[in-house]
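Pasting a structure here, questions to come.
Of the protein chains in this complex, one is absent; all others appear in place.
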Amino acid sequence: MIVVMGRDCSDEQIDEITKRIKEWGFDVNLSKGERKTVIGVIGQQKEEVKSSLEAFPYVEKVVSVSQPFKLVSRDFQQEDSIIDIGHTQIGGEELILMVGPCAVENEQILIDTAKVARETGCQLLRGGAYKPRSSPYSFQGLGEEGLKLLKNVKDKKGLSVISEVMDKEQVNLVKDYVDILQIGTRNMQNFNLLKAVGKQEKPVLLKRGMSSTIEEWLMAAEYIMAEGNFNVILCERGIRTFETATRNTLDLSAVPVVKSKSHLPVVVDPSHGVGKSEFVSSMSKAAVAAGADGLLIEVHPSPENAISDGPQSLTFDGLRKLVNELRELAPVVGKKF
Amino acid sequence: MIVVMGRDCSDEQIDEITKRIKEWGFDVNLSKGERKTVIGVIGQQKEEVKSSLEAFPYVEKVVSVSQPFKLVSRDFQQEDSIIDIGHTQIGGEELILMVGPCAVENEQILIDTAKVARETGCQLLRGGAYKPRSSPYSFQGLGEEGLKLLKNVKDKKGLSVISEVMDKEQVNLVKDYVDILQIGTRNMQNFNLLKAVGKQEKPVLLKRGMSSTIEEWLMAAEYIMAEGNFNVILCERGIRTFETATRNTLDLSAVPVVKSKSHLPVVVDPSHGVGKSEFVSSMSKAAVAAGADGLLIEVHPSPENAISDGPQSLTFDGLRKLVNELRELAPVVGKKF
Amino acid sequence: MIVVMGRDCSDEQIDEITKRIKEWGFDVNLSKGERKTVIGVIGQQKEEVKSSLEAFPYVEKVVSVSQPFKLVSRDFQQEDSIIDIGHTQIGGEELILMVGPCAVENEQILIDTAKVARETGCQLLRGGAYKPRSSPYSFQGLGEEGLKLLKNVKDKKGLSVISEVMDKEQVNLVKDYVDILQIGTRNMQNFNLLKAVGKQEKPVLLKRGMSSTIEEWLMAAEYIMAEGNFNVILCERGIRTFETATRNTLDLSAVPVVKSKSHLPVVVDPSHGVGKSEFVSSMSKAAVAAGADGLLIEVHPSPENAISDGPQSLTFDGLRKLVNELRELAPVVGKKF
Partner (left out) sequence: MIVVMGRDCSDEQIDEITKRIKEWGFDVNLSKGERKTVIGVIGQQKEEVKSSLEAFPYVEKVVSVSQPFKLVSRDFQQEDSIIDIGHTQIGGEELILMVGPCAVENEQILIDTAKVARETGCQLLRGGAYKPRSSPYSFQGLGEEGLKLLKNVKDKKGLSVISEVMDKEQVNLVKDYVDILQIGTRNMQNFNLLKAVGKQEKPVLLKRGMSSTIEEWLMAAEYIMAEGNFNVILCERGIRTFETATRNTLDLSAVPVVKSKSHLPVVVDPSHGVGKSEFVSSMSKAAVAAGADGLLIEVHPSPENAISDGPQSLTFDGLRKLVNELRELAPVVGKKF
């Protein structure tokens, strides 16, 4: 059973509730976040307990959930979550496009990309400052310098920005520069990092682990929500299979499956999914038709010179063409753009 | 190098060409089909050979192809193949829907389904008479009786029909009843069966093996075409991965990948792809948005009573709703329905 | 429930039993094989039915099995199956080595290989006469000519031989030349072929499908046994995964898993499992340590000139070295060689 405390509850009120739960013979799992305090009640429970807890005025919600993921579940919240991300919202009617280079390389590229993003109506700029690279000898990202460049462009161009955080120590730094913190596929089960982003307020985009089941992915989201941050966006980015014609196998069925199990928004990253720019447009349209709330797309002014992931990046013209197609497609599947 | 002979060439002309190729020091791979005769020239070739062969009046085409699949390749034929299937064509502008029960169970179900198919504008009726089942103790299909039921309904309702052939001995029988022969996922590399369907005229729908790479799938299509039957339709139906939330993982990126490598039409079977009816609509729309030429969808008047694959079958109302949505979607992605 | 009839029962006796079962309200699945007649009783059964059936003198055995595979199951037969294969037996104490080239290329290679096989104590010679190749333009095997070569060498050298059958039409031909019929990985779910080899007497080596679960593999064996041929040998040969350092991923845990679920012998094909000769010895030893009853190993006098699968073939010296090591290893894990 999960008890969500009201936003303005005091520490004394939390103590009172936990004391009472323990008196009834249950164990308690307490997570005090910046935004929400969540109390897990552990042990075999009866219906009376739920009623008793609901009677407390500063308790917002009490939910029994049979699945291993609780807060993430549609049983916990029937209606779709709609999450504020900088200048816009994700999970509602609007289709959200997050575009930009794989890595922040220099200011000019960001400015040029931001211009095209504004021109085409894309709402967010993406770019990695900390880069998880399979070789220790590869470019590891510009670090804080890259975050500053992102923030500058954000301020100048009025776009929201998203960037990856690799380590729990980076959380406090990165969250001051960006609108969404991204957890990469390799860190989907870095549980201490999940707890760290769960303890702060900024929305978190959680990429699916490249060999994670949908259930494991939802459990990873649960780690974040259990710490009190309910602003989680899920991102399908392709899973690892035997097929080599594409970089990964984009599992678009994850979109309707997640929508049926959870209230959280889902976006799709077709760039990592297929790994080749020529297939990105088709899969972007397919993702939107499957019900995705947004797309995360790699775009670069000259993909052939990109420091990383050039082969899967759209050119500016490629992006313009895709956006035109999405503008026609979105209303047919119930989205605005 | 591949030499395609003109349709009306005589045996003497074929002999003359093969004799000449051998004189030049090459090996020959000869396939005489009902519709086309194809001569493979094996060995390291120079450009002159190509010119010499093209000079023969009864040679239709000579193509050098660097990829392992030749006749299947876009290098062999630039424009999309458009294939006649009963009352309609596949691979052109029209979106093709093939609907019906997994197995032919009885005539009433076929008649009822055919009625809904006509009403909604679906062009083909599907239904298995020979069923590959993982247990020897499960229902193995009605056999020829099932084919007769299909043919009856076809004649009454004016729909084309498609059914599976499991064995090279069944080919001659099945082709007299249906408009398209289906090769199932378990038989994608049953090479003798591929040769057998390549030796006759009826179009063949070739399902991707559940753990086949796209290249292996195209090589399987090559087996059919190398025997002279160029009417091959590819069907993506999900691949085997670690994910268990869906029956298979529908690899929609296979659609644009195949379209870039081959001129053959591609359809998608979302029913086997996801295995749960509640996700079939989303994935049908995604497939069409990805560029599929058609869909193969399991439909049953009462899925809960279906002998096989009930959980993944749409009801009639489910089909009506989906068709309405596809009718809006198709024109946005360049298809008519 | 499964009823196995005594070897000498008459058709009348079979009719009597099936009639009785139907009178009790059950469906019947009847398989008359050359060696055994097996009657499946379909429907919800009570313990009395079993007793009644056991009372018939010409009924050998009646078994209730809860798993989807019945005859294959350890519940059906507690003790290990030991199968006669030409000059020896498999599934007992003796470790069985089946060695030879991937494809039968010519007589000399077979003779030379047979000599080394005899010298080292290997019991069987392997070689493909019908070859399933992913390209229609590749060497497809010598066909019956290859079988004759195998038979010749067998007669001269006193080795048993094993060769693949790809098609149900080939069964009658191939079984006259060889001691074991091999079903390849691509045909593991070619159900009509399974039924055909189930209807004859020769032992069948059933390779695991490259993406088959162990349960599907045992169900495929059930298809053979349900037709009356109980002489089935299972062969693990690697499954398809994302790893590319080896041709397949050899799943040695399949050996103890199968041994716990089934009474059938299990052999391992490390050559296809790893695809590189340098790793074949290590994996051969590992297979024997895991409990395999035998090994199927590709050996070629000059692997660099082999028509197919050269890179994974041991040289004669490689085989000699491996056999010496296995001779030491076998007794430590309860096998004789």
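A, B and C are the chain letters, set down in written order, and residue numbers restart from 1 in every chain.
Everything that follows uses one rule, which is that a contact is a pair of C-beta atoms (placed from the backbone, for glycine too) under 8 Å apart; a residue touches a chain by one contact, two chains touch by 3 or more.
Quick caveat, the model's predicted, so the values are computed rather than measured.
Listed by label, the shown chains that the missing chain touches in the whole complex are A, B, C. The residue touching the chain not shown here, chosen from C:Gln44, C:Ser66 or C:Ser260, is C:Ser260. For the options C:Ile162, C:Met283 or C:Leu322, the residue in contact with the chain missing from this view is C:Met283.
Summarising the interface, chain C meets the missing chain with residues 211, 213-215, 239, 241-246, 249-257, 260, 273-274, 278-279, 282-283, 285-291, 328-329, 332-333. Think of the hidden chain as still there; on chain A it touches residues 29, 40, 42, 68, 70, 132-137, 166-169, 186-187, 189-192, 195, 210-211, 216, 219, 222-223, 226, 240. Residues of chain B in touch with the missing chain: 211, 240-242, 244.
Convention: only the chains that are shown with their structure count from here on.
Put simply, chain B has to spin 180° for its C-alpha atoms to lie on chain C, with the angle rounded to a multiple of 5. In whole angstrom, the spacing between the mean C-alpha positions of chain B and chain C is 33.
In this assembly, the C-alpha centroid of chain A lies 39 Å from the C-alpha centroid of chain B. In chain B, the residues touching two or more other chains are 211.
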